[in-house]
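Encoded as structure tokens, here's the structure I'll be asking about.
Note that one protein chain of the assembly has been removed; the remaining protein chains are unaltered in position.
For chain A:
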Amino acid sequence: MPHDHHDHDHLSASGHPYRKDNDGQLTYWQTMEIAIRELMVEKGELTPAQIQAQIDAMDDRSPANGAAVVARAWTDPDFKKRLLANGSDAAREMGFDIGPMHLVAVENTIDTHNLIVCTLCSCYPRNLLGLPPDWYKTREYRSRAVREPRAVLREFGVDLPANITLRVHDSTADMRYIVLPARPEGTDEMTAEQLAELVTRDSMIGTGLPKSP
């Protein structure tokens, strides 16, 4: 707990640790990126507006995209089949530009729960869910999600009964994963649009469950 620290040199007046700023010298790779970017603009290969548009497009991606895919799968059984057979094609079918991403959807059922992790780095279906949460990239989550996943889930508030099989998916290479959560009870009358509001980011990583209506 930050407030329990005794070393006040590293704490702000509010009792929280200072976050290191990023105003040091540029690294070799940062310098190279700026040099190449400026050269491409000078040579007319790219315009600053194109670069900004791509940054904006990346920032626009959010878990709402994944939630729309999940809600569609809950309401359209044929789409669900296509999603489980080929996640990339199903996402493209809904109009999401997922680039060359290879997406695998894994389904939570009455007896199976799925959890996604990338132990080697921080692979995440960014094209569909946006940027990963900070904890997803920590060594703690990445190591404990494969070593003691049920304990990790309890810390997220998901206490899996012993008769549920937990399947952990380590995105070690070229695939990216999304959990298709089980549709909550009491939602029979809801539209796909209303259902999408129940789908949380964590429920698509497997560290959470969808909200109840």
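Everything below uses one rule, namely that contacts are C-beta pairs under 8 Å (C-beta built on N, C-alpha and C of every residue); 3 or more make two chains touch, one makes a residue touch a chain; residues count from 1.
Heads up, the rule we're going with is that contacts and distances are computed from a predicted model.
Colleague: Match the chain absent from this complex view to the correct UniProt protein name in "Sugar ABC transporter substrate-binding protein", "Protein-methionine-sulfoxide reductase catalytic subunit MsrP", "Xylose transport system permease protein XylH" or "Nitrile hydratase".
Modeller: Checked against "Sugar ABC transporter substrate-binding protein", "Protein-methionine-sulfoxide reductase catalytic subunit MsrP", "Xylose transport system permease protein XylH" or "Nitrile hydratase": the hidden chain maps to "Nitrile hydratase".
Colleague: In the full complex, which of A:A64, A:L131 or A:V168 touches the chain missing from this view?
Modeller: Per the contact definition at the top, the residue touching the missing chain is A:V168.
Colleague: Of A:P149, A:P181 or A:G208, which one is in contact with the hidden chain?
Modeller: In the full complex, the listed residue that touches the missing chain is A:P149.
Colleague: Tell me which stretches of chain A touch the chain missing from the display.
Modeller: For chain A, the residues touching the absent chain are 102, 104, 119-120, 146-151, 162, 165-175.
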